[in-house]
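This is the structure I have questions about; it appears just below.
One protein chain omitted, others in place.
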């Protein structure tokens, strides 16, 4: 659920062809692991969403729905989940409370490497166990009996229920882990499945096949017989050619092939923005320089002409359109339009900045960017803009994945192109990005006032008051020019009229095919405009 | 082989080469190509970095006039909404230029929402085109700003019911006027108050950022040709020195030096090119050219070293060298007078063939995104930019691919001719 997005515009390239009750898909990258306790990428998230089921899952409208747990009681720091009696693993064994307790304890076990262990930190003692200060048994989770789980939380956590739908919280069969050791989940037959589908085969780097799971408790809801992932490719041309060739149904496409209508849109709503380096001594720690840049960086032109994908929206705030807090959409109540561009004002700010630092010429700025084609293009656009408007010498620093992370971590940038996908359905997932204590606040923005607002919002339960706090935050960030919001992304894809019931998810596992089905020819004829 | 120490040898080579009309044609074209690329910026004055944002990914076009419009603020709807019962066309165009197309329509109480599509030439004729926006029931206008071109569009407004089923549709055709926003005009230092702007011609079209392809090709040619010529030149020279040293010292040193050559040759070339390129890395603002050249030199030198050593060992056995030595010629004299000039022939030929392979290597690496860093263009990286648009804008891949192919072809033909002229080996006629 917690994932920062790479700037790739084509994140999960998926498309389908339907024959009988089968869907053929392509993934852009093979999931590095299907071990729910170790996986951290969206590809594993997509597959595990179909292969396994947690306490909660997503329903036909993309809403949070009961999964293995049929009901639950939530208190501020305690939750009790009642498991359904008919949940089964694919080999017929009953899914019990112990399968969850085992998995969660193992994830926080410091002896087992689990990069996503921190997702369990809302649970009592999780962090202390990871740090080796307490034994794994002290984790705030226990099986009251085979079908009841009690969770004690470290502190109130408004979004804990949504976390239980995420892959890190999935149940794991202890006997499989014992039997396969390090090779657990490395192949199709090396783990147990309790989801709508089972993994029938996995030819690494080439193919995965998912078959309908006859042991799944809700198998009546599943109409597809199989999901065949026959292609693993991130090459946009290969994807487009495959698509054009099959006349097929579902393909995410980029700016380069928009002429291949008809298209569908899914507003993913991840926020992409420019992050400044606030470290002392960095030019960008000066508010006048940041202001000057904010008045000429032209996010609207970027979205309309450079990205040019319908559905992308310019962003004006740290909170994207869809983000809400306790039922109130922040942008609906407190809209924050993007800043108007103004060269004169920008140049005045720049002059003030140069005067303050005794500069004769506009400074050199290091713009860090990933190596995806989309990101490089945007960087070149921004470079050109800032050069023309302010005479800034923008130096693009294009780095491949791990090198870019290293440079971000070491603070070797003035501006970096960042993206952030929502972790959970609450404005806080964006708000605490700029809290001084957040390690993901890589630019080092630090404001006592802002920290206080975040802290207050964390404990406020009144919807109006909380929404107002979030508004104060977005205003503060704009005044400080703490970030430059660029855009909120969208997926543009083609979908065969014969395929229906695909659910698009914002919080892990997209696209959800569990409820997808093939329309009959007559139905298709009716659905066509 | 003739006694190459003789000046007549080179004269013969040159004479033979001159007689080969094909070779001369190649040579002339190559010199022309290099001159064009080097002198390019003064011949073709468009700045390769300039982004013509109102002409993105355009096929070759002539110069045009654009009007200047104020596009800074978003439109907030028409001054007066069409009357509910008006008999005028439902969907109408308020204003249309390439910065924005403003549409308005009469609201319809029966519609629970609208879908707006835009169709243009080249799209699937059966489709409504690209879905521009999904709108709500209360909307009666829309401003389209999405990558507009001065070509004919057909907008379709679908009114839909609760289930998203079409109730009816309205269509309108419009050709936006080529325009530039005031903000862009200001950035381009165009005097305030100008109402029109003359845009330059783009004989090879523009790329995905509206940059002139011809200017980019010339600049990219500097990068590709620099890497393609400089790196082989360096590793040839190094290989020459290394091989000659090894051959002349001989004995154990020779054996060790040649083992090193064997080791480096054993490194899988492309894998190590990638590894070295990444290990050398780039700093902000660096183009990555230095890293590519260093990696090429680090992996390229052993072949010429081996070649030169072999040639020298062979030459040393030649009777005329023996004779010179017996006559008391010094080592230095032998090297300068006899060995190096003789070896130069093979070195020159393999240099000519090393250039296309270096150009290819650069193109491969740039093609997989591990070559030069933007904004520096190279022919390989331009191909990489173009390949994803091969279906819609083939010119973006075609021209850089042609540039690479023609250059490599010319160098290959020249290499053949040179080899034949030197009669080093009998091969192609």
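The chains carry the letters A and B, assigned in the order they are written, with residues numbered from 1 in each.
Here is the rule we go by: a residue touches a chain if its C-beta (ideal position, glycine included) is under 8 Å from a C-beta of that chain, and two chains touch if they have at least 3 such contacts.
By our rule, contacts and distances are computed from a predicted model.
UniProt records the chain missing from this view under the protein name "Oligopeptide ABC transporter permease OppB", selected from "Ech hydrogenase subunit E", "Oligopeptide ABC transporter permease OppB", "Diguanylate cyclase" or "SRPBCC domain-containing protein". Only one of A:45, A:114, A:218 or A:252 touches the chain withheld from this view, namely A:114. Although one chain is not drawn, the whole complex shows that of A:64, A:80, A:186 or A:200 it is A:186 that touches it.
Among B:59, B:124, B:175 or B:405, only B:405 touches the chain that is left out of the view. For chain B, the residues in touch with the chain missing from this view are 259, 262-263, 266-272, 274-276, 278-279, 281, 356, 360, 363-364, 367-368, 370, 380, 383, 387, 390-391, 397, 401, 404-406, 408-409, 412-413, 426-429. In the full complex, the hidden chain is touched by chain A at residues 2-6, 26, 29-30, 32-33, 35, 38, 40, 110-115, 117-118, 127, 130-132, 182-186, 203-207, 230-233, 235, 237-238, 241-242, 244-246, 371, 400-403, 405-407, 409, 439-440, 442.
Quick note on the criterion: only the chains that are shown with their structure count from here on.
Chain A and chain B have CA centres that are 35 Å apart.
By the touch criterion given at the top, residues 49-51, 53, 56, 72-73, 117, 119-120, 122-124, 127-134, 145-147, 158, 166, 169, 181, 183-184, 186-188, 208-209, 278, 281-285, 369-370, 373-375, 384-385, 387-393 of chain B touch chain A in their complex. Of all residues in chain A, those touching chain B in their complex are 236-237, 240, 244, 254-265, 298, 300-301, 304-306, 308, 310, 340-341, 343, 364, 366-368, 371, 373, 376-377, 379-381, 383-385, 388-389, 393, 395-400, 403, 413, 529.
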